[in-house]
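FYI, not all chains are in this one, though none of them got moved.
Chain IDs A and B follow the sequence of writing; residue 1 opens each chain.
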Amino acid sequence: MLDTVVLFFALGFAARLAKSELKLPAPLYEALSIYLLLAIGLKGGAELAKQNVLTVLPQVGAVLLLGVFTALLAFALLRAGRIAHADAAAIAGHYGSVSVVTFAVASNTLVSQGIDFEAVMPLFLVLMEVPGIVAGILLARLLGPRDASTPVAWGPLLHEVFLGKGLVLLVGGLLIGWVAGSDGLAPMKPFFGDLFKGTLCLFLLEMGLVAAGQIGGLKRGGLFLAGFAIVMPLLGAMMGTAFALMMGLSVGGTMLLATLAASASYIAAPAAMRIAIPEASPGLSITCALAITFPFNLLAGIPIYLWMARLAHSMAG
Amino acid sequence: MNTHPIKLVVLVCEAALEKPLCADVKRLGARGYTVVDARGAGRRGERDGSWDEDRSIRMEVLCDAPTADAILNHVQAAYFRNYAMTVYTADIGVLRPEKFGPS
């Protein structure tokens, strides 16, 4: 059964399609995203504090690699479909990175179904934000048409990627949660814990409004891109599942890693890509990531990836 | 009261360009700038400002004519092809012209 939070996405989507006046004020959107990023980081950090972090060090490399691989896979598919080089690289960057809200909905699903997962998952979320984006930029700049007039200014770019709102809040939250531990965070639990789901609802309402507003991009993008935005998450999830098995994750952890690999970023990636690959049409990436892949993951993907994780674990023995 | 003629350059563009543009205009000789949040529509479709990627800004720069020219030249070369952007200039009058002169 669908989680209630998804209904808010549907409400926003429907309202926008019906051309309703409904609009969340821009500062509210910003406030909600700041809250969600911090809250996810804090919760993850407090969980991590209970663990011996050293044991996960070997997994870190695998997770970083997974981000790069999904970006490469996306790029290969898109070029095979004759998408222009710059556009393919930009879209690949979005799919190489991850969607924080998709992660939130997926872990929420696990919690409400009583399925455990590794405390380290939010750290993986953070780790997977960046490598896919960097891979996308490299694909654009190294393999792209030689265009001497626009060398990449890596300085500002890496700054944008590593010091953007998303990563700073996630990492900051992680560190604070890790230092403070569950006890230190207890007084903030009514705020950062209890309100999480309700805030997620409001954010999904806004995402529905935005996603439906991007539907128009589908015409420009064409059937191939629409197909890509559904096939890619499925392939990404398979890759994520395979990695999870190798890393020895539980069923819940496997499903979450698959979801991360299947999801496409729309907080960190668009801002970075706009500056790094300006010749790519931002509409295409956003339409794929937000208008198709995001709702697909919410509605169909998450249950599929759970089923996938169970299947893989039963097969793997 | 006597005002001195000077150039006003107005740039309307994607919010993603705010930081680079601020650096650009300073580098090209402007002594300041003023920015407001905006939304709008143009050749590149509607930008209704409802979320991060959809926001626009409107930047005003007061400067002498050579600096205005330099700004126009630069943004044309650097941003016109790939970004939603509209630029116009006007002749206006200021007190204290030295405040906006070459830096």
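Definition applied: a contact is a pair of C-beta atoms (placed from the backbone, for glycine too) under 8 Å apart; a residue touches a chain by one contact, two chains touch by 3 or more.
This structure is a prediction, so every number in the text was calculated from the model and none was measured.
Novice: If each kind of chain appears just once in the picture, what does the full set look like as a formula?
Specialist: Formula for all protein chains in this file: A x3, B x3.
The definition used in the following text is that only the chains that are shown with their structure count from here on.
Novice: Quick one: subunit A and subunit B, Cα centre-to-centre, how many Å?
Specialist: Here the centre of subunit B sits 34 Å away from the centre of subunit A.
Novice: Spell out the part of subunit A that touches subunit B in their complex, as residue ranges.
Specialist: So the residues of subunit A touching subunit B come out as 23-24, 26, 29-30, 156, 206, 209-210, 213, 266-267, 270-271, 274-275, 278-279, 282-283, 286.
Novice: What does subunit B use to touch subunit A in their complex?
Specialist: On the subunit B side, the touching residues are 14, 16, 20, 37, 45, 48-55, 79, 81-83.
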